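Structure first, then comments.
What you see is the complex with one protein chain gone and the rest in place.
Residue numbering begins at 1 within each chain, and the chains themselves are lettered A and B in the order written.
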Amino acid sequence: MAGFRPFAFDEKKRFMLALIAPAVLVLVFFQILPILTGANASFRDWHLNDPNKTWIGLTNYAYVVRDREFLSVVLPNTFGFMAASVASSLAAGLMIALLLNRQFPGRWLVQTIILLPLMVARVIAAIMIRWMFNDQFGIVNVILEAFGIAPVAWLTQKWTAFFAILLTDVWLWTPWFALLLLAGLQSLPPEPFEAAKIDAASAWRTFRYITLPMLRPVIVVCVVIRAIDAFRTFDIVWTISGGGPARATEVFSIYAYVEAFQFLNFGRGSAAAVLGAIIIVVFAMALYRLLNRWVEVSK
Amino acid sequence: MSTIEATPVPRSRFFFEALAPGGRRAFFLLGTIATCLLFAFPVFWLVLTSLRPGYAVYYVHRGSDFTLDNFQEVLGQEIVLKALWNSFAISTLATVLSLGVTVTSGYMLSRFRGTIPTVWFGAIYVFRCVPYVSWVLPLYFVTRAMGIFDTYWGLLLPHVAVHICFFSWIMKGFFDGIDPSMEYAAMIDGCSRWGAFLRVALPAAVPGLTALAILCWLYTWNEFLFALILTAQNTPILTVVMAQFVHELGMEWHLMSATAVLALGPALIVTIFGQKYVIRGLKI
Partner (left out) sequence: MAEVVLTNVRKTYGAVVAVEDLSLAIADHEFVVFVGPSGCGKSTTLRMIAGLEDTTRGTISIGNRVVNGLQPKDRDIAMVFQNYALYQHMSVYDNLAFGLRNRRVAAAQIDAAVRNAARILSIEPLLERRPRQLSGGQQQRVALGRCIVRNPKVFLFDEPLSNLDAQLRAQMRLEIKELRQRVPTTSVFVTHDQVEAMTLGDRIVVMKDGLMQQVGSPLELYRRPVNRFVASFIGSPAMNFIDVNVTAAPTGFRLRADGVDLELPQRRFAGLGAHAGRAVTIGVRPQHLRLGGAGEVEHVGLSGKVMVTEQLGDEQVLAVRIGAGDIRVAGVDPELSLATGTRIDVAVPMDNLHLFDTASGAAIR
């Protein structure tokens, strides 16, 4: 047997490596290499229109960290947007999941309509909202005028533009929350609810003391995943406001893009990207731990 | 013995509870209708706008002339036609490539134990967590350096890279759910490892693969950021073209919405027909 071993060992190993070879190659060249390139670029004075790539150490990072735009506008925007979007889609998704958890005629139709946003491209959703909130001919202003309210210049002021962006994100993500929360609801055992019926718990008390605690694990996972994603939002902000007016609605990923491809300072853009990556990883871990402790305490 | 008297249950002060069953049902009905309207309205409005002629775009909600001219005009633009074709080709090719590359990877992770699988699994786990904002921008340079910037390969390979970590993990799950004894039996019956994989394991995984293929196609069709950064004039992509139109076309919302509806069409068709395959495939 000992004689056989080296051969069998090799053949199996060769098979294993052959199985993952293409994936490894693609991963190395199109994920690892870019990551290293980006890290490298962040330490260099690298402009897109200038072949020089001199090493400047942490200068780019220092700039970004001290950039008032970054600190007082971009980061608060990004975190604020993240918090608002996740909270709103969680609440809306929860209500819809509770609704879909019952049987009623036409449920299939309601379910299909509510899942509509999942098949719409984010860019298209942004376009739809941008059209609806158009300050001259958008339907929202038309309706407001019909009620005698003055039309609002939605996309040219910071907070109203943010509202439109938030609405788009919530429209897009609520079905995702609803689906996952519905799956969670349907996996709950029915007996505690029957016991609660006998225990005279009202619908609200049942929801607060029984449904919600049992759903906490699902909610935590959904919130963390969605928060990470919300931090990286680019497409809808770009399409609806372009980060404007005058960079007022700029979020973190737009900041990095603008630095790299509009100011052509690739080094600084990369540094911003790396910083953002670090921030989100740290934040996600902290959020996850915090929420888990909340779940544990209730266990 | 307990001294609690049987007390009648007090009427709740909460508004919701106070409604009689009939009232509660009306409340739900209204809520459901309102929600459905909110979700369906933007899409409905977009489709409506695309059917109104240019001059009528200023009062879409009034008037009753409908036309398909917008679509004709939009399809007449070369960039839109090219973008439609490119998006379709890229979505399909990216799906095929992603699945092809990751199915073997997932199979390996499922069937084998030892250093190599452990290392690969670890790598996948780590790189899945790296936010891709940190490698998207540099991809611009990598593809330029390789000479594939603004070409099919320049977009396909990064898309495959995005899927590697996530899909390998899901594929592993699929294969974990398929009994390996069938493959052992095949190998005893004379198949090589490859043969066992191709003829026994792979066919058993088809439902899951179909589900993933549909989701991957939809994702790539709707994807924006990579398309924006990795393409320029040579390879127009639908989502980028639409975003450009928004900034360039100004008031021509009838054309804008026609383009958007064109982009929405295939996604809707794939979703409607693929829905049951996705549900079936992911129940594995």
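As a convention for this text, contacts are C-beta pairs under 8 Å (C-beta built on N, C-alpha and C of every residue); 3 or more make two chains touch, one makes a residue touch a chain.
This is a predicted model, so every value here is computed, not measured.
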Absent-chain contact - pick from A:M95, A:L185 or A:M214: A:M214
Candidate in contact with the missing chain, chosen from A:K12, A:K53, A:R107 or A:R205: A:R205
Contact set of chain A toward the excluded chain (per top definition): 189, 191-192, 194-202, 205, 209-210, 213-214, 298-299
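The rule is simple: only the chains that are shown with their structure count from here on.
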Length of the line joining the C-alpha centres of chain A and chain B, rounded to whole Å: 15
Residues of chain B defined as touching chain A within the complex: 9, 12, 14, 16-17, 28, 31-32, 35-36, 38-40, 42-43, 45-46, 49, 57-61, 100-102, 104-105, 107-108, 112, 114, 116-117, 120, 123, 127, 129-142, 146, 157-158, 160-162, 164-165, 168, 193-194, 218, 221-222, 224-225, 229, 239, 242-243, 246-247, 251, 253, 256-257, 260, 263-264, 267-268, 270-271
Residues of chain A defined as touching chain B within the complex: 12-13, 15-20, 22-24, 26-27, 29-35, 37-39, 41, 95-96, 99, 104, 110, 113-114, 116-125, 127-132, 134, 136-137, 139, 142, 171, 175, 200, 202-204, 228, 231-232, 234-235, 238-239, 242, 252-253, 256-257, 260-261, 266, 269-270, 273-274, 276-277, 280-281
